[in-house]
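One protein chain omitted, others in place.
All chains are identified by letter, namely A, B and C, in their written order; residue positions are counted from 1 within each chain.
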Amino acid sequence: MNLLTNIISGLSLGSVYAIIALGYTMVYGISKMLNFAHGDVIMIGGYMSFVMTMYMGLNGWLALLVAMAICTLLGITIERLAYRPLRGTGSLAVLITAIGVSYFLQNIALLIWGANPKMFTSLFKGMKPIHAAGGQLTITMESVFTILANIVIMILLTLFVNKTKAGKAMRAVSEDNGAAQLMGINVNQSISLTFAIGSGLAAVAGVLMLSAYPVLMPTTGAMPGIKAFTAAVFGGIGSIPGAMIGGLILGIIEIFSRAYISTELSDAIVFACLIIVLLVKPTGLLGKKISEKV
Amino acid sequence: MADKKDMRDERHDIDISDSGHAYENRQEIYYNDNVGGRAVFVDSKEQYDPDEPYNDQVFIPEKDRDKAPILQVKNLGIDFGGLTAVDNFNLTLGRTEIGGLIGPNGAGKTTIFNMLTKVYEPTRGEIFFDGKSTKGMTTVDINKAGMARTFQNIRLFDKLTVEENIKVALHHTTNYGLIDGMLHTPKYRHEEFRIRKEAMKYLKIFGMTKTADYRAGSLPYGAQRRLEIMRALATKPKLLLLDEPAAGMNPSETSELMETIREIRDRFQIAVFLIEHDMSLVMGICEGIVVLNYGRVIAKGWPEEIQSNPKVIEAYLGKSRGKMEEEEEKEKADIEKALRKGRLESAASGKPDRKEGE
Amino acid sequence: MAERILKNISSRGLKNAVKGNEYRREASISYGILIGGYILFQILAAAGLIGHNLQGQFVPICVYISLAVSLNLVVGISGELSLGHAGFMAVGAFSGILMSRILGQSMSFEPAIIIISMLFGALIASLAGFVIGIPILGLRGDYLAIVTLAFGEIIRNFMNVLYFGFDGNGRLRFAFNHTIEGVENNDRIITGAIGATGTKTMATFTWGLLLCLFTVFIVLNLKNSKQGRAIMSIRDNRIAGESIGLDVRKYKLMAFVVSAALAGMAGCLFGLNYSTLVPVKFNFNTSVLILVFVVLGGVGNIWGGIIAAALLTVLPETFRQFADYRMLTYAIVLILVMICTYNPAIKARITGIWAKINPVKKKSGSSGKGKGKKSRKGAA
Partner (left out) sequence: MKKNWTKFVVVALSCMMAFMLAACGGGGSSDAGEASPVLLGNTGPLTGPAAIYGNAVKNGGQLAVDEINAANPDGIQLAWQAEDDEADGEKAVNAYNKLMDDGMKVFIGSTTSGSCVAASEKAFEDRVFELTPSASQVAVTEGKDNVFQLCFSDPNQGVAAADWVVANMADAKVGVIYNNASDYSAGIFDKFKAQYEASGKQLVAVEAFSDDANTDFQAQINSMKNAGADFVFLPIYYTPASNILIQADKIGYAPTFFGVDGMDGILTLEGFDTKLAEGVMLLTPFIATAEDEATQNFVAAYKDAYGEEPNQFAADAYDCVYAVYGAMNAAGLDASASHEEICEALIAQFAGDYVASGVTGAEMEWNEAGEVNKTPNAMVIENGVYVPVK
């Protein structure tokens, strides 16, 4: 029973990582940059939703939509102002700028909302948890919805990328920027769209994460961001199903190592697993093999 | 961490200090039949039969017959996924032979170079380099054994200077360890002084000493090609593989290059095996030529033979022999165009391809 | 023929060619900045023109300079992105502190303690670099970056459960939990997350300068040696490097280990500058901070890294006047500086304006426009 409980909390945590990792992986795929500010977009999404529900009295689900819209705009703005001027100058410069953006978002949040943590009200407040196996096993609604949301998002996103014109354009740009441009694809638009989707999903991830783990602070997004980035690499950065698998595995490893090995070293174990995976599969579980024409 | 002093010091112990003079004496060298003369085949009348598995020892220039061949390739083949890129490739290269490998674009020429240097592991067949099988060797081992190559899309160390590019190639003959390198001990200074002089000697071959301090990546295209050859040569190889050395050069540069390749062979007494689309170069210096199409050898022989070989012409022209004369005229123009185009294409593809590698 | 080619080259190509070998220049500028800065600040400090705040930062500035230079060996010279440099700094710091405490039991001659501790820190950090480097250097690009990040975090996580202390006989003992056998709680030197406390602060500006000089000396020398050339050529073109017989892993590992050793040394001096040191200090943010120095100073540019490290260490302090907006200002400045230094259009404009107002007007502007860009872009 314990095992099942742990698997469920692992899947739930992993689903949060997976949704965040999507943002990393899509942005990486299309612009080959590590967007370290992504974790902080989650935090902004959380604050937005918090403000909407607590101060504006909006319904939680409506607040989620508003937060998504704001994060989408935020993502596009960040890309436009901070990353686009540096496009084509190598990934390092953009990486540092992304870190600058991350500091910026954290400190803006600190100035606006103060250092005191806020307790986020769960989106699923009032819904009764599922009890199974004679009360031995408790599954919270947060877990159920997080896992469901992860699956739905993954399916929708895969359909979008494979079936729609905009999605195909995104794939073309991530395959070969220059060629896509020659084929008449608006590269700027595609990249903006990617940031928009990634940031919108970050808001969803933020709300889901905070529903389960409700402490909201200006630094809330930082560590989940790094973990999700790890998850994206785990699954093969640039691959959408990879992000999902990477996130889920990471979540399960984290919960399991905490439950069965050591709570003190759980992070070390997670990172050690990442290293082992990369040693066996140097481009992650579902990553494309990098081959170089000689 | 002193690197093992390997055998290559002795490998070509030829004094290259007076390379300046070499150019002045060029006339003599080129008209010396013993060294630079055209290859003579044992039985030149006999046509090469590509279907016979291994029939190839005979194609060695006369001057190299008394020495063991530098390279023997038997039934070499490679598959990518289900696709056979090269199959049943056989070759014997004389100790000081200049061999040519030609064929239409996509025939698998560079793939063969990549197999020889172990960038790709061959699926089938054997390679004997200097009498030893190269099975299990890596690219690094291959170079240490004495095979050096250039690349179709130039691969220089762009941010290093011209001189440093040569010095890197002299790495294994530079005799000091990490501690000497970090602390710049007298040993370091002595060795650096020595290899600087040596690097300059190599640069002299192509008359590039004045460019020594420039970044390799900022050199003009032709100079980069020459530098790449020098860099390969500085690893003191027994066999030099050149992948389209004349790509992107104008006719006068090409003829200069041709002469220099021959001179390198003569001075260092090494074998050269080259891929080239420029027929004037191939026909001008190659002693034996192999023609490849769709991954298979379709002809082997000396230049005149190849020029008149119907299979070769077919490979380049398609089935055009039976057609009307005017069409033939047109085709002939096309062939020239195609050959020239091949050159330009490979020249053009050089830069963007290189970017991928970074 | 040779002459003809030369003429060809000089008439067509060399106009756009860039002179590359600038070791002497780079070395003299680097040493000049360090020694000049040291003398200047010593004089200013002696004259009482510098406040406590800046004086207190002399040692950390030197440490960060040294870290930036050593990270440049991996990022600039070897061309690999490392996000775990603080991990090596941590290893060096804690092992150096341990060594200083052991020596402190029987020795009182501080210079010897500092030197031995720093060498010990460097040794342990290089061992860590070696152990970490062997498996991962086959990875490429961003995958290597994430693994270095992971290792940095693992090292720090590990530090959180590491306990060291002297037992009754003055012997060093360690454990992975709170109670170390035979060790009184007050005799613990390193106490997991609480870190090292009670360190005797020995570091001075002069030691900082020596550390910087040593680091720059090693890195510049290495850059201008056969090993350095091998490392750089693998960076520029791995396949070509293999084709001329260079063992890629060996040279990547070499850069990684030397860099780790130097970082360990710097970490040790850092540890000896504060009476307490917690493992949290060496988190991802610190790794990134060092990387920022390197990128801002120009990847591969040693003296650029020196200046960037010094300035960016002092910068947040000068922003104290902005009070609550301090870190926000820092973030904005960081983004703007990155855009201004790397965006081609903005850079060209700044260069143009600068050329106009340049006090020393030289009519030597014959060279092409894109060059500065090209050389500064580095191995990005």
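Here is the rule we go by: a residue touches a chain if its C-beta (ideal position, glycine included) is under 8 Å from a C-beta of that chain, and two chains touch if they have at least 3 such contacts.
Owing to the predicted nature of the structure, the values given are computational and were not obtained by experimental measurement.
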Original post:
Where does the absent chain make contact, in terms of the chains shown?
Top reply: A, C
Original post:
Looking at A:Leu73, A:Met183, A:Met223 or A:Leu279, which residue reaches the missing chain?
Top reply: A:Met223
Original post:
Looking at C:Arg140, C:Arg173, C:Lys250 or C:Arg326, which makes contact with the chain not pictured?
Top reply: C:Arg326
**OP:** Could you tell which one of A:Pro129, A:Pro241 or A:Pro282 touches the chain left off the display?
**Re:** A:Pro129
Original post:
Who touches the missing chain here, A:Thr5, A:Thr158 or A:Asn186?
Top reply: A:Thr5
Subject >> Hidden partner chain, residues of chain A it touches >> reply: 2, 5-6, 9, 13, 50, 54, 106-107, 110, 114-121, 129, 135, 138, 140, 142, 209, 212-215, 217-219, 223-224, 254-255, 258-259, 263-264, 266-267
Original post:
What residues on chain C make contact with the chain left out of this view?
Top reply: 18, 44, 48-57, 60, 153, 157, 160-161, 178-179, 185, 191-195, 197-198, 201, 270, 274-281, 304, 307, 310-311, 314-318, 320-321, 324, 326-327, 347, 350-351, 354-355, 358, 360, 364-365, 367-369, 371-372, 375-376
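Just so it is clear, only the chains that are shown with their structure count from here on.
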Subject >> Interface ranked first by C-beta contact pairs >> reply: B-C
Original post:
When you take the mean of every protein CA atom shown, which chain's own CA mean is nearest to it?
Top reply: C
Subject >> Relative to chain A, chain with the most remote C-alpha centre >> reply: B
**OP:** Mind pulling the residue numbers of chain B that touch at least two other chains?
**Re:** 119, 151, 357
Original post:
Touching two or more other chains, which residues of chain A qualify?
Top reply: 292, 294
Original post:
What part of chain B is in contact with chain C in the complex they form?
Top reply: 20, 23, 26, 117, 119, 138-140, 143-144, 148-149, 151, 155-161, 163-165, 167-169, 171-172, 174, 176, 178, 180-184, 188, 191-192, 195, 204, 206-208, 210-211, 213-223, 226, 231-232, 234-235, 253, 256, 259-260, 354, 357
**OP:** Please give the residue numbers of chain C that touch chain A in the complex, ascending.
**Re:** 75, 81, 135-136, 138-143, 145-147, 149-151, 153-154, 157-158, 160-161, 239, 284, 288, 291-292, 295-296, 299, 324-325, 327-328, 330-332, 334-335, 338-339, 341-346, 377-378, 380
Original post:
So in the complex, which bits of chain A are touching chain C?
Top reply: 28, 34, 36, 82, 85-86, 89-93, 95-97, 99-101, 103-104, 106-108, 110-111, 226, 229-230, 233, 237, 264-265, 267-268, 271-272, 274-275, 278-279, 282-284, 290, 292, 294
